[in-house]
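Every protein chain but one is kept in place in this view of the complex.
Chain nomenclature is as follows: A, B and C, assigned in order of appearance, with residue numbering initiated at 1 for each chain independently.
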Amino acid sequence: MRYLPKSPTDRVQMLREIGCKSIDELFSPIPAEYRLGRDLKVPRQMAESEVIDYFRECAEANGAGYAVFLGAGAYHHYRPVVIDALISRGEFLTAYTPYQPEISQGTLQAIFEFQTMICELTGMDVANASMYDGSTGSAEALMMAVRVTGRRSAVVARTVHPEYREVMHTYTQHQGLPIREFDYLENGRVNMADLEKKITSDTACVMIQSPNFFGTIEDVAAVADLAHKKGALLVVSIAEALSLGIVKPPVEADIVSMESQSFGVPLGFGGPYAGVMATKEKFVRQMPGRLVGETKDSNGKRGFVLTLSTREQHIRREKATSNICTNQALIATMATIYMTIYGREGLKELAQQNLAKAVYAAGQFAKKGKILFQGAPRFHEFVVQTKQDPHEINNRLLEKKTIGGFPLQRFYPELGNAALWCCTELNTKEQIDAAVQAVGQ
Amino acid sequence: MRYLPKSPTDRVQMLREIGCKSIDELFSPIPAEYRLGRDLKVPRQMAESEVIDYFRECAEANGAGYAVFLGAGAYHHYRPVVIDALISRGEFLTAYTPYQPEISQGTLQAIFEFQTMICELTGMDVANASMYDGSTGSAEALMMAVRVTGRRSAVVARTVHPEYREVMHTYTQHQGLPIREFDYLENGRVNMADLEKKITSDTACVMIQSPNFFGTIEDVAAVADLAHKKGALLVVSIAEALSLGIVKPPVEADIVSMESQSFGVPLGFGGPYAGVMATKEKFVRQMPGRLVGETKDSNGKRGFVLTLSTREQHIRREKATSNICTNQALIATMATIYMTIYGREGLKELAQQNLAKAVYAAGQFAKKGKILFQGAPRFHEFVVQTKQDPHEINNRLLEKKTIGGFPLQRFYPELGNAALWCCTELNTKEQIDAAVQAVGQ
Amino acid sequence: MSDGYIKKATRHVNQNEDLIFERSSPGKKGYRLPPLDVPEVDYTKALGESARPDLGNMPEVSEMEIIRHFTRLSTWNYAIDLGMYPLGSCTMKYNARVNEVVARLQGLAEAHPWQPERVSQGALRIMKTLSDCLLDITGMDAITLQPAAGAHGEMTGILLIHACLNSQGNPRKKILIPDSAHGTNPATAAICGYAVENLKSNARGMVDIAALAAQMNEDVAGLMLTNPNTLGIFEQEIAKIAGILHQKGGLLYMDGANMNALVGKTRPGDFGVDVMHLNLHKTFSTPHGGGGPGSGPVACKKALEPFLPKPTVVEKPDGTLGFDYNRPQSVGRVRMFYGNFGMHVRALAYIMANGPDGLRQTTEDAVLNANYIRRKLDGVYDLPYKSASMHEVVFSDDLQAKKGVKTGDIAKRLIDYGFHPYTVSFPLVVHGALMIEPTESESLEELDLFIDAMKSIAREVEEDPELVKTAPHTTRVSRLDETAAARKPVLRWKPAPTK
Partner (left out) sequence: MSDGYIKKATRHVNQNEDLIFERSSPGKKGYRLPPLDVPEVDYTKALGESARPDLGNMPEVSEMEIIRHFTRLSTWNYAIDLGMYPLGSCTMKYNARVNEVVARLQGLAEAHPWQPERVSQGALRIMKTLSDCLLDITGMDAITLQPAAGAHGEMTGILLIHACLNSQGNPRKKILIPDSAHGTNPATAAICGYAVENLKSNARGMVDIAALAAQMNEDVAGLMLTNPNTLGIFEQEIAKIAGILHQKGGLLYMDGANMNALVGKTRPGDFGVDVMHLNLHKTFSTPHGGGGPGSGPVACKKALEPFLPKPTVVEKPDGTLGFDYNRPQSVGRVRMFYGNFGMHVRALAYIMANGPDGLRQTTEDAVLNANYIRRKLDGVYDLPYKSASMHEVVFSDDLQAKKGVKTGDIAKRLIDYGFHPYTVSFPLVVHGALMIEPTESESLEELDLFIDAMKSIAREVEEDPELVKTAPHTTRVSRLDETAAARKPVLRWKPAPTK
């Protein structure tokens, strides 16, 4: 096998030095009846070219090159090539968690920069080194709110990404931490009256998403006011990180849980992405996940280390803030590079382009269907209600190598024939016009 | 411009410190009448995504994914992915010529390994760090033979790659170094009788190619005998380096000039490739091109340096062995990695596969046309003579996304409707069968 | 400093680099957008009160500086690509480059998770093929690829146990966990609402069967067992262990972090495991990337299948593949979409490059390497448990502690010798543990250098313990003050206060 750096004589020599007659001796601790007496049923050993051919075939059977109008928690943005050029360096790609800081300063400084940028963007004081993704991060945020407040329930907006809500339910189901959901208004924003009804003295936190699942930007300050008045924390979930280029950061929140996939991470059929959690300084010891901190070496030179690990499972075991261990470090590094490339001006300019595309597209779609949720600001997603079932529309679009908006029936049956469309800088006017035309057929 | 690491204030500050009022002052040495008062007529500044889109369009209009049966000096072999992974490391990619050995040991050791492998493969004592390509290398070899022998003409086989011969002519035209060509036999090998006629006491060298342009393997020893008997050197040109996996090395030659494109270098529409020259130890001071040698540092530790540079233009100027300066170092490194991957056993096994494909294909084509040059061993190319003009056949094949053999009329009109076909490990039986069928239509 | 003994590394000039924020200055740009092809929109008008004034201290730098910044940073890291990385329990093996290539193929890298199944057959095929491979490797009946890492897989597995027992009427209260277990095990049990009960190892470093029998009762939902355990020892009484569990209605969870010792040689499904996770980022060679991403598929027996997270990949009547969301008994979803698909691609590429023979040879070499190290270092370092080692070996710093040198010091000194340290102070059952997992990716030459370095350090401990206690001496930063970092955490850069 070409990955294995041993010659047959190496193996013989090693066995001899160990004092074994055969390799089987080393496997003798496995009870004989459990030893596998046959080859595994996996594909035969392949040449590299065969491996590539196999995956190339798969890739070609996977909508390569289609125009994409799907968003809904996974966004199609241009990925500058320097990201892969840099994270492909073996020193980033094939390093472990930076437990030995003297030979891991590269990873550590990059993550420290990530944490800083996330703070700058979200308006929080501290951010962690990453969570698995936005959905698990939101579940961890609820659990953190419980730890911080000592209260034991949560109220979550129905406009939070439906799969995030499913994940929150899965995580919390055996923790005695009931989640109630509250509704949205006709303008797409959360229904404050409904929230006020559902929030109780046992509510650890209120969670909203902004821009929410319909693309509507919430009035975070107002929700924060209400939550805080009731002694609850406000958790803001952000599924489209790029919105922060032009959308006011949720500074009124106590915890922000963000999915950073938009920052240079390939759509990749859903993963790997990178969640991240940010919060106020005072809550940092209740935050899950790794943290990189600044320190000095024995000569007084600046350096970085993993810190506050007494929150974590390898120290605290069943009392840890979370069971998370492996996180999404390389993806966070991708995001760091992306944020560095676009930076202070570029993220704004790019977000503006996204907005402009969506405004144009919504304007065009308005001629063929109804744009729901008017009257509140939106980022780059919008809901189009049509006469026809959006699945049928999408089937038609597929013939034109176009992937249409996400039909909302499954999660919001009350909206009827509605679909959530997304336009990014990658959707050309030409693509938009063609899609609008197909919708209207 | 995104590559430029300066802010507008940086520029203002620097001008101030230099004592200039404007950047134009720095360009005042250029006479005013020659200063360009307009924008260059080049495409407007583009986003990275636009640059990629442009080239992607070009690539798609360029036969992407076609089956290729062309060889003729440029060979389609599988390129293991580790090659690009490694040579894409900035430390290899963006380093200059290793003039400062203390911070260039990576490049230097890699080239020393290249030189060693080329010696092992060709049977020569020494090899240089690379030439531009096989064609210019062959011209340099002739000139080297002149320096070594003091004689002033050369005899070159007509079965040497036609474009190599053109290049040799271009190089030598004003050097008073006439080149005579000699013919081939019906079995594809050189015509020894013709050679004997053309070789004179002023012949510096005889040059043959093996496998030659028709894919025929020459009897190098016999040619060497004749050349040496006449006091001339033998130069062997190798266009298909992979042949050395199973073909006896030309140890009887005095100079070997090889194109190493087959060793992991993309076809790339003809370049960059990497030539290399190898020779006997006694001729090394007449060899052109850079050489890496082993030495020790001031603590006695092994290290590598550029050496014997008194042969080169930067020291010897008009008396140098060649005017070459920049060579093909990165391509030589690609070849080094390729030779390392396949190594002692793999190059043989791979060459055997190439041979088997060609034997099979020639057998199949024999049913539809005539295989010329029987009776001498071949590597992976063969000449098929057909009733129809091969251009017509090739036009038909193009419809099937197949690029047929190289029509020989242009260079060998005497062969009529003949084309040079090549089969490598990348030509599947299926492709071969389909091509054969199309030829026979 | 006795650099003379160090064969594998030398010091070399290395670039310094500030934080990216310290390189930033207004007006530098690392990007350029294409011209907008639709009418411009004034975002301050469009967003009104929700509009953001500016982006604070986000950096402004050019592309050239970005390349240099991250390239320089990277040179401060150790990595598998540079040398042996014998972190016990982490399986730091070779990450083949072809895996990176196939994961980046356009049709895979740019696929939206919610694009219609009709145009997702390639991705589905990959998930299905990988699932089938992993099922045969583990000997299990059903699988989910959704979990994002090992700990996430553990949670999924324990939720399965909960759901299964619950469907039988009682989810029970406790999970048993051996004292040698990884910290994620108890942390996971807690998230799933279970109390954790510790199970002591016996003198041979294995589960104490008598203790297990004594602790097992109808309150216990299951046992989380790592096999081989974190001492690198195969639980030889595995049949009895499973029997005791099953007899009392409990389920056996296996932490598959150490599957690199077993692939192709034995199958957890055959020796009584009910549910387990795999770490694709360990056994199946997806790169660690400085801490992640990973992927933690969970495989289970038939009885647990109904409870698997949704959606699952299924073959549809028309022969195409699709997602099944209609799973009423499912524990729910543990992550949005389908998990870390990019890691699935890489793991399958690894399996295909190996084939059955390659996978078996890989396991054999991994175990061979660990035993070779054990044989060569036994006596030089104290070996607390004498049971046979599988893919890793755990020493203690007992002999060196007499000179005041701890496992952490020896680890730091290994850095000077050109190695990444082993895992320090884990598992907790060994005081001052040196946990060494070479994996199959190390050549005999590299192993000999490692052994040589470890012996040399042991000598240094005798001759000059201070040298070891103050190591490393060859790195760009010396020992970092972790205590100070935790005492007054500085977790982000801030601009120097101006005035």
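Quick notes
What we mean here is this: a residue touches a chain if its C-beta (ideal position, glycine included) is under 8 Å from a C-beta of that chain, and two chains touch if they have at least 3 such contacts.
Remember, it's a predicted structure, so these values are computed and weren't measured experimentally.
Considering A:G90, A:P162 or A:P377, the position touching the chain not shown turns out to be A:G90 (whole complex). Touch with the chain omitted from the figure is made, among B:L86, B:V223, B:V276 or B:V436, by B:L86.
Considering the whole complex, the residue from C:G56, C:G83 or C:P306 that touches the absent chain is C:G83.
Residues 1-10, 45-50, 81-82, 85, 90, 103 are the ones on chain A that touch the missing chain. Interface residues of chain C with the unshown chain, by the touch rule above, are 7-16, 23, 32, 62-65, 67-68, 71-72, 75-76, 81-83, 94, 96-97, 353, 415-416, 418, 441, 443, 445, 472, 474-476.
Criterion: only the chains that are shown with their structure count from here on.
Annotation: A-C is the more contact-rich of the chain pairs B-C and A-C, by number of C-beta pairs in contact.
Computed centre separation for the pair chain B/chain C is 46 angstrom, with centres defined by C-alpha atoms. Chain contacts: chain C has residues 26, 29-31, 33-34, 60-61, 63, 67, 71, 98, 100-101 touching two or more partner chains. Annotation for chain B: residues 48-49, 81, 85 touch two or more other chains.
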